[in-house]
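What you see is the complex with one protein chain gone and the rest in place.
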Amino acid sequence: MKQMHTASLAELSAALHAKQFSAVELAQFFLSRTEKFDGDLNAFISTDADKTLAMARAADERIARGEAGALTGIPVAYKDLFCVDGWRATCGSRILENFVAPYDAHVVAQLNAAGMVTLGKLNMDEFAMGSSNENSYYGAVKNPWDLSRVPGGSSGGTAAVVAARLAPVALGTDTGGSIRQPAAFCGLTGLKPTYGRVSRYGMVAYASSLDQASPMAKSAEDCALLLTAMTGFDARDSTSLQRETEDFSARLNEPLKGLRIGLPREYFADGLDDDVRLAIESALTELRALGAITVEVTLPNAALSLPAYYVIAPAEASSNLSRFDGVRYGYRAPEYKDLNDMYAKTRAQGFGEEVKRRILMGTYVLSHGYYDAFYLKAQKIRRLIANDFRAAFEQCDVIVGPTTPTVAFPLGDKTDDPVQMYLADIYTISSNLAGLPAMSIPCGVGQHDMPVGLQIIGPWFSESKMLNVAHQYQQASDWHTRLPEMAR
Amino acid sequence: MSLSPAELIRIAQLARIDLPSAEIEPTCAQLNHIFGFIEQLRAAPTDGIAPMSHAVELSQRLRDDVVTETNQREKFQAIAPDTEGGLYLVPKVME
Partner (left out) sequence: MNSVANFAKWEVVIGLETHAQLRTQSKIFSGSSIAFGAAPNAQASAVDIALPGVLPVLNREAVVCAIKFGLAVGGTVAPRSIFARKNYFYPDLPKAYQISQFELPVVVGGSLDVSVGAGAESRLSTAEPLHRREAVLRETPVPPPSKHIRLTRAHLEEDAGKSLHEDFHGKTGIDLNRAGTPLLEIVTEPDMRSTAEAVAYAKALHALVRWIGICDGNMAEGSFRCDANVSVRPFGQAEFGTRREIKNLNSFRFMQQAIDYEIAWQIAEIEDGRKITQATVLFDPDTGETRSMRSKEDAHDYRYFPDPDLLPLDISPEWVAEIGAQMPELPQAMQARFCAQHELSAYDAACLTASPELAAYYENTVREAGIAQAKICANWVMGELSARLSRDETDIAQSPVSPLMLASIVRRIADQTISNKIAKEIFDALWQGEGADADTVIDARGLRQISDVGAIEALVEEVLAANQKSVEEFRAGKEKAFNALVGQAMKATKGKANPQQVTDLLRKKLSA
């Protein structure tokens, strides 16, 4: 078989079952890679070798007992907003620097039950607010392809560890593109499921009506395997959907003949860099060669998705983040005059600039006199955007386009202008607003030899179809097997 | 949509975020830059469109009325900044 760090999850699992190596050896391998490379990347916030190896030993015992599943013994790392019992969950924030989660998120419990081994907790933009992973109290994450560039955000650590092969697979979240944009910037396969597929219980909320836990993987095949283990009904999340469990690996090998691919006019307009456009177009050529046909579709309100998002997400965030008040957990300012001063100082010192900015924005748009003009208006536009997709899917099976308008940009490039930073998510946000599944797969390279991501957006609950498209493309191409220098 | 310094101060108070006076002007300018970008929303026609609060069009699921939780106070308060006798302590509240 291939080396441990390039092997697929299925190959790793087969090797574990065949006792080619143990889960402990596999975990040690990734821990040592992390030790070697994470100094450059800054992708992990917490590691704990003792805990990791204890889980690996338990996985080995399970394998020995013949009770192992497809993911038993496979290491996984979590974006630091998933609660993992006994591990810190900082959310990239000072305010939760000392917060040790006293319970497991639903998705973590599912993966624990599957026998996966926790490698550690991953750096991220503070409270998932950001598109470059530069908004972390624990420092910026670097892109493994070019350490002077951003890995994307907010799941920057999640992308960096998989790209650098410090973990075979990792979990992030996607609220406005936070799994897809880093996947594109780091040459990975990342999928945001249909809203409600994965329980949000135990995932620290940024914007509750948009957040979804999302797998980040080397390939569509790995992505499907992890997604199958992550999804499922959870009674503790009112927005969790009661659906039959689905095996997302089952339809990977279906041919694409006759697949109707919708190309939204708005996603190929001004603002899209030529290098990205070129990579996307050659991917479309490949997909056509696989038997797909392309049709032009329109998403007339696409331009409004970004401003609508920057009303809705900050509004929800301003309320979600109010619980960080220094009373029951987390940071409390050392000096204050009285209760309100304690709150104000704790939050001013505990939150970073972007988080404070969005809290203020959200507070403003919800406040008396502005609610109708902004919050309600944005919610109406949200429906228009969802309706646009509904109409488009009358004409096509999936929508394809760029994930991002540019390749990964240099660190510090957009930190002075929030609006420029927000524009990095221009193509990803609308599927969150509509609740649609969407993924990014590597489809070429652009300027500076940086990866380009192809976005696939499907109708609600069409993850299997999207993964099928992605897998067929990956069978016919090798962009997803390209490795950054440190992983070669 | 333009946020005045006075409004920013009120918003920061509502949000319980201490805003030193030196930061008021620059914060105001930055927020207004963003609001300028958001402003384009207002021109969009939305007559007769129902607001969409959720990504799923479903009804609230209901839980059976059963006690399922046990006392985990020790575990929860191990991570609290200040407790005594099982209570969370905060600076004196004036009613």
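Each chain gets a letter, A and B, in the order it is written, and its residues are counted from 1.
Following the convention adopted for this analysis, a residue touches a chain if its C-beta (ideal position, glycine included) is under 8 Å from a C-beta of that chain, and two chains touch if they have at least 3 such contacts.
Being a predicted model, the structure only gives us computed values, none of them experimental.
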Which one, A:238, A:298, A:349 or A:415, makes contact with the chain that was left out? A:238
Have a look at A:76, A:203, A:361 or A:450 and name the one touching the chain we're not showing. A:203
Hey, which of A:38, A:126 or A:316 is the one touching the hidden chain? A:316
Of the residues listed, A:230, A:366 or A:436, which one is in contact with the missing chain? A:366
Residues on chain B facing the left-out chain by the touch rule are 13-14, 16, 53-54, 56, 58-69, 71-73, 76-77, 82, 84-95
Residue list for chain A contacting the dropped chain reads 81-83, 89, 91, 96, 99, 101-103, 105, 200-205, 207-209, 235-239, 315-316, 318-319, 322-325, 327-329, 339-340, 343, 363, 366-368, 371, 375
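By our rule, only the chains that are shown with their structure count from here on.
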Can you give the whole-Å distance between the Cα centres of chain A and chain B? 23
What residues on chain B touch chain A, complex-wise? 1, 3, 7-8, 11-19, 27, 30-31, 33-35, 37-42, 44, 46, 49-56, 58, 60-61, 63, 72, 75-76, 78-82, 88, 90-94
Chain A residues within the chain B interface of the complex: 98-100, 102, 195-196, 209-210, 235, 238-239, 241-242, 301, 303-304, 306-308, 310-311, 318, 322, 325-332, 336, 338-345, 347-349, 351, 356-357, 359-361, 363-364, 367, 370, 373-374, 376-384, 386, 417-419, 422, 432-435
